[in-house]
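Only one protein chain is missing from this complex, and each of the others stays in its spot.
So that you can tell them apart, the chains are marked A, B and C in the order they are listed, and the count of residues begins at 1 in each.
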Amino acid sequence: MSAATKKYLRIAFGLAVIAALIFVPMNFNRYGLFILSQWAVMTIAAMGLNLTLGYAGQVSLAQGAFVGIGAYTAAIMTTQGLPLIGALGVSIVLCFAIGWLLGYPALRVQHHYLAFVTLAFSTLAFLVFRNEDWLTKGIYGISNIPRPHLFGFATNKPLPFYYVCLGSLGIVSLAVWWLIRSPWGRAFVALRENPIRALSLGIDTRRYTLMAFAIGSALGGVAGTLYAPLTQYIDPVPFNLSLSLDLLMMVIVGGSGFYFGPFLGAMIAVLLPEWLRFTQGYYLMLYALAVILLLIYSPTGILGILDRYLTERRTKAASALREVAKPKLETAA
Amino acid sequence: MKSKIIAGLMLAALSGGAAFAQGAPIKIADVAELSGGGATVGNNWKNGIDLAVEEVNAKGGVLGRKLEVSHADSQSNPGIARAQVQKALDGEPYVLLGPGYSGSVKVTAPLAAEAEITQIMGGEAAELTQGGNKYLFRTSFGQQSSMPKVAKYINDELKAKSVAIVWVNNDFGKGGRDVITKEFAKYNIKVAADLSTEAGQADFAADVSKIKAAAPDAVFVYVNEEESARMLKELKRQGVTAPLIGETTLVGQKVVELAGDAANGARGHVGLTTDAPVDLVKAFREKFVKKYNYVPDHNGIKGYLAIYMVKAATEKMGKVDPKGVANALHGLTIKAAQEPGILMDVTFDEKGDIDRQGFLVEIVDGKQVIKQVLPKLN
Amino acid sequence: MSNLLDLLVAGLATGAIYAIVAVGFTLLWQTSQTINFAQGEFVMLPAFLMLAAMHAGVPFWLAIIFGILLSMLLLGLGFKMLLVDPMLRHGVLPLAIATMALAIGIKEAVKQFFSAEASPFPSIVPAGDISVFGRLVSLQSLGVLALAISAVVALTLLLNRTSLGHQMQAAAQNPTVARIIGVPVERMILLTFLINAFLVALASLLITPIYLAKFSSGEVLGQAAFIAAIVGGFNQVRGAIAGGLLIGVVDNLAAAYVSTQYRAAVPMLLLIVIILFRPQGLLGRPEERTV
Partner (left out) sequence: MSAVLEVSGIKKSFGGITAVDGVSFDVHEGEILGLIGPNGCGKSTLFNCILGQLTPSGGEVKVDGKVVTGLRPSELNKLGVSRTFQLLQVFPKLSVRENLILAGQEHQGNMASRLFGPSDAGLSGAADQMIGFFKLDHLATEQAGGLSYGQQKLLDVAMAFMGGPRLVLLDEPAGGVNLTMLGDLKERLAAINREKRATFVVIEHNMEFVMSLCTRVMVMAEGKVLAMGKPNEVRANPAVIEAYLGH
């Protein structure tokens, strides 16, 4: 198969998946649509974390808290009659700014301390959601969160709102794709792989680290902004540390640092338990077991399996190339 | 990969929706907190349901048809509760049971109402039945009916002028705390200390020392059973002598078991308790312990009652009509003499709230002693 | 003032519980860079193993021995061979995530095969209180504190005074060099896993009468112990004890003097402050930076 055919095959496959995501759910019941919407929302949050962790190599245990900040921003603003799109803007700015500020102390010290700082932040955020009744209605939560009207269409039915989630996922995917193939994305990889070398090449690792963390956090906010109108009710409990850990699991299980990792990871985390529900009380046990076995088999996640296979092939190809290149260099010298 | 998943989802979607054929089992869907923070609540509820379904089916079912109940786990998370209720409703159940957490009820009640399916839930928050939802029913007193009784007792019998409130910071605890604080205001009772505690908290030294410093005339304790027991021990250790008042969660058998001597003297209002001096309740408790090997809390009774509510309403209609259940339940009085499974006479009002006998009890020498019977209102 | 003493004593008692759980955290981190998010569940499980044995009619003392041995087999040997060994060389994170999944699995299994109810658990320390400086303290709390301190003393003696301990330290600090000078590094690492399993089983025995045997009781414990380990210094056994006691006391003082609603916030702020000013933890050694 030539490289061009392979490329077309890949594009065709991608288009088929996108078409399936658009057309197949039209026949789904409300439950199926809700689960798929949840998958789209969690994928967005996991993509943010993948940027922070997978590309820039910073461990964040606060992604769930940023989803919470986004969700509360959306819930508070839209129940006051403000448009969701405005809430989206506020969420992004807020999460970006908080992410930036949180990153500072972590930069003073070795990089795994960012994990500890974010762990603390996660707990603090939960306490604020729960205790500041005047703003968040505390433990009672905010109910009757409206779904938006977009371009004159009401999206309160499951299918239109699924398209809102899917569309948002599409936009975020494009933006992230743009980001990681821009010089920024290259700089993120550089500071994950070898910060000292990156520094010697003029890459301002501090600024890029903060940027990666802030942008990743902002995507958490985007996911939250969608989560609130999806469930139409939020309370503090879903945004505690375990959501952050779940998101971390999604990124690792999907394949940290792979563009499509979060899509697969969110699928495992959201859909696998649903498929396993037929086993009744055993479903979470089996889910945990599946995750453990997968990680033992491939600690680099699902896409790590694929990557291993591709690397093997590429190494073979490269050594073949080297054989060809060698005589040339020798004659040149 | 993705297409496989979609195919899987489609299969799942298609396998839903079976019709109500005559003679086929009546399908009831339960969504409860089977894992996560509310797992104890949810599993009690589930076990109560299973026990009742077994009994009903052993006696020939409802109108000659067996009951068939499916349980789904909400993981104590409103978002997942919503998905599971959606799934249950897509399967067109006869009745929806659960969830138990008030937040999860709030997020799912509009869905059930839209599908015109009756929802019998375990939530106790006051506001749940105040939104005009015609399809939502309680299985126990809402806090708006239990708390005034406690406040009245504190005012009339204890003549307390200042009270310390200890509550668990979840929707159950906060709900009770908010209602009783309003009631105290009516009686001009001062809240001397207002202490929030965490679910699963092990160390109550700081909370009790604050109570001690506030020196209230009485202490109102509204936390879960395990924390109640720890709280009682610490109160005893620090020598707090003010009377302790609570709800089922303070004076249940489980608390006595865990707290030992420290539980003596605790008093509380009890709506549903396995310790009630009612023969049917005692019989229920024996059956439950025999099947599950532990003494249920009030959530176990709630689940059990939910099934008998369905039975009574269906028998009243004389047919299995999912849209009619809610109507049949409104204004219905179920007498224990006719339907022993309901344990005590109960009446449902137009809002879905419950009216039933209640008790004020005190722990004396490790036993619940009924101090006062609070009669059914009508 | 007397109030403050009450709080300190109670805080130390709770802190001792966190400390004993945190010790294992630091041990596993030192020898094998394992962050065990299931540590709380590791403490929850042995009590159920003992309860199961007792339900089968085994006397309490025998159930304890059975529980400890089975824990060492499952949570020590099994954990290391089945989960840690295959994943260790792939870095800290995948293993940490796998232990998170393990935590879910253990919780669910206990709930499913045992019960979602909290069961009481017999105490080997007699119930009741004794007076310390005029305050009543439960004997159980004192038992935990005593165990925590003796565990550290024993571990410190083992590590610093015996050749086995020196070998363990060598294996932890520089496995490559240790291997060259003939230290059986693998066996030393296995030993720390067994010690951790022994400690959590012991902790389970002492803590469960207070926390009750419940599938979810590991959540609070695991998180508190993790924070205690960070505060105290991840790479020092002593640090874990100091961190645990400090978190216990700070939590109580926060509830008494700051706000009960925000009591959990104060240890977190403490954590951030410590990271800013003493990132290696209170008693930790600074980790060497490689250029």
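Operating definition for what follows: a contact is a pair of C-beta atoms (placed from the backbone, for glycine too) under 8 Å apart; a residue touches a chain by one contact, two chains touch by 3 or more.
Values in this document were obtained by computation on a predicted structure and should not be read as measured data.
Touch with the chain that is not drawn comes from one residue among A:Arg10, A:His149 or A:Arg207, which is A:Arg207. Considering A:Tyr31, A:Phe96, A:Tyr140 or A:Trp184, the position touching the chain not shown turns out to be A:Trp184 (whole complex). What subunit A contributes to its contact with the hidden chain is residues 179, 181-184, 186-187, 189-190, 193-194, 196-197, 199-205, 207, 311, 314-315, 318-319, 321-322, 324-325, 328-330, 332-333.
Everything that follows uses one rule, which is that only the chains that are shown with their structure count from here on.
The set of subunit C residues that touch two or more partner chains comprises 108, 111, 261, 264. In subunit B, the residues touching two or more other chains are 34-35, 37, 169.
The part of subunit C that touches subunit B in the complex is made up of residues 3, 6-7, 9-11, 13-14, 17, 107-108, 111, 115-120, 127, 129, 136, 138, 210-212, 214-217, 219-220, 248, 251-256, 260-261, 263-264. Within the complex formed with subunit B, the subunit A residues making contact are 16-17, 20-21, 24-25, 27-32, 34-36, 38, 130, 138-141, 143, 227, 230-235, 237-238, 264, 267, 271, 274-275, 277, 280-281, 283-284. Across the interface of their complex, subunit C is touched by residues 34-35, 37, 39-40, 42-44, 169, 195-198, 200-203, 205-207, 209-210, 212-213, 225-226, 230, 233-234, 237-238, 257-258, 260, 293-294 of subunit B.
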